[in-house]
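Heads up, one of the protein chains got dropped from this complex, but the rest are sitting where they should.
Then we have chain A:
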């Protein structure tokens, strides 16, 4: 199943990226872009389910923090989102300290950020900004957009998950729960990671924030 989704997503990306389909003006183009978006969501959700449900009862996710240049984290997240964002004509703005190193489980954090970007695609008008800063000894990674902001139900879900409530009513809840589990796994000197959702971010829309110790 994971293989099938990988192939589906990869093929769509190749088609959109190399002009093998009708040009951008063609009505088929946005439809394919949307297919890619949906495929990405499916793939993310499946990855999250696999990682999470292994953890419950049958614990098999090998959590492995490693030192990663923040630059390379950004490269990988931006690389994953590139075709999707271009096909939907959304600009991705990146802001990060050029030479900073941080220690975290790279695959998990890429998973959380890539999902946050996908999520922002749903809310944004045409801009998404990924910002990473070091603040008070914590790494703050945020994904903001210039849309209308999160609906109250999402903000509420974010607050509940942030307090450690297992909130799993829909796919947005799954993404949030996954992100908060990832945050929680990262610990340094008794401090654990956290997530939060807020409106009125730097671009005026919603903003997802992950902090890592």
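The working rule: contacts are C-beta pairs under 8 Å (C-beta built on N, C-alpha and C of every residue); 3 or more make two chains touch, one makes a residue touch a chain; residues count from 1.
Just so it is clear, contacts and distances are computed from a predicted model.
Chemist: Can you match the unshown chain of the complex to its UniProt protein name from these: "Response regulator", "Branched-chain amino acid ABC transporter permease", "Peptide/nickel transport system substrate-binding protein" or "Quinol oxidase subunit 4"?
Modeler: Looking only at the record, the undisplayed chain corresponds to "Response regulator".
Chemist: For a quick check of understanding: of A:31, A:75 or A:153, which residue touches the chain that isn't displayed?
Modeler: Of the listed residues, the one touching the omitted chain is A:75.
Chemist: Of the listed residues A:28, A:91 or A:148, which contacts the missing chain in the full complex?
Modeler: Checking each option in A:28, A:91 or A:148, the one touching the absent chain turns out to be A:91.
Chemist: On chain A, what residues meet the omitted chain?
Modeler: Missing-chain contacts on chain A: residues 2-7, 9-11, 14, 43, 47, 50-51, 54, 58-69, 71-72, 74-76, 78-82, 85-86, 91-99, 101, 103, 107, 110, 133, 187-189.
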